[in-house]
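The structure appears right after this line, and notes come after that.
Excerpt of the complex: some chains, original placement.
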Amino acid sequence: MDSIIKKIIEFRDERDWKQFHNPKDLAISLTLEASELLENFQWKDSSEAIKQNMEQIKDELADVLIYSLMIAHDLEIDIESAILSKIEKNAKKYPIDRFKGTSKKYSEERE
Amino acid sequence: MDSIIKKIIEFRDERDWKQFHNPKDLAISLTLEASELLENFQWKDSSEAIKQNMEQIKDELADVLIYSLMIAHDLEIDIESAILSKIEKNAKKYPIDRFKGTSKKYSEERE
Amino acid sequence: MDSIIKKIIEFRDERDWKQFHNPKDLAISLTLEASELLENFQWKDSSEAIKQNMEQIKDELADVLIYSLMIAHDLEIDIESAILSKIEKNAKKYPIDRFKGTSKKYSEERE
């Protein structure tokens, strides 16, 4: 993962693009790429989308990851510990005994 | 990275949530999390946002990564090769000599 | 419609919020509200979403419209003529004889 981040930053530095990459515009760019990924599923169910658009889905997911890794790099966020700590928070928010087999959100849940 | 993906899938399997996680709804969820990340920058410049919301930014970026890794897992996309192949495509779309130091998009560029 | 826009601007002026409402942050806010609308459909099909979340769907759609009308107001865009001119462009992009009954995008279409 470190060597991938290094390549992403190299790509940026060769083009001297750091000057445009403030965190706010990177966060904007991340939502734009997530939308482009979603566009592959517009008017389709999942299986049609995958059948027709697998190449684009892969490319757009890669763009989402590239911007995510850039943001992590620039804000000095350790990805691994950020994910693990978020999984723990989610586990507390969604305890197994109350949320097993239901797609309800914790805000919708009533005991 | 593999051990993190394993933890994410474990979290899901313990709650029996695979049944809801079709790729289309995962792509929707990814855009929702990207928006929640962006929300931390609403009405603020980057430095204010980081000063006030660093904890939430870290958490929302983690959620973006969690959904991205889930989509990659379910669609059997190899993250590393997807990112590297996308960087190559981007390098062709944005050759250094024409795009160094400019934030123009390839669609805007006129020689 | 004019009287509604007037009410929206009044609401803003009473709170002295114009100072935060530059067009870029309004465009960000619009995507955030569109995501909150979409969130009501997460993990659900349309009919379940409508059955469970109709009140929230109405509220979030209203927020999308409020921000859209604010942007139009601030940029002096005449909504009616903007919509009519866009419908004409879409009609050229999607001529009836080639696109009737198909959900293909013009970029996907091959004759």
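Order of writing sets the chain letters: A, B and C. Residues in each chain are counted from 1.
The rule we apply is simple: contacts are C-beta pairs under 8 Å (C-beta built on N, C-alpha and C of every residue); 3 or more make two chains touch, one makes a residue touch a chain.
Just so it is clear, the model here is predicted, and its values are computed rather than measured.
What's in place is 3 chains of the same protein, and the file's complete complex has 4 copies in all.
Following the convention adopted for this analysis, only the chains that are shown with their structure count from here on.
Centre-to-centre separation between subunit A and subunit B, using Cα means, comes to 2 Å. Shared interface positions of subunit A, defined as residues touching 2 or more other chains, are 28, 31, 44, 103.
Residues 1, 4, 7-8, 11, 14-17, 19-20, 22-24, 27-28, 30-31, 34-35, 37-38, 40-41, 44-46, 49-50, 54, 57-59, 61-66, 68, 71-72, 75, 77, 79-80, 82-87, 89-91, 94, 96, 99-101, 103 of subunit B are the ones touching subunit A in the complex.
Within the complex formed with subunit B, the residues of subunit C that make contact are 20, 25, 28-29, 31-32, 35-36, 38-39, 41-43.
Those residues of subunit C lying in contact with subunit A across their complex are 28, 31, 43-44, 103.
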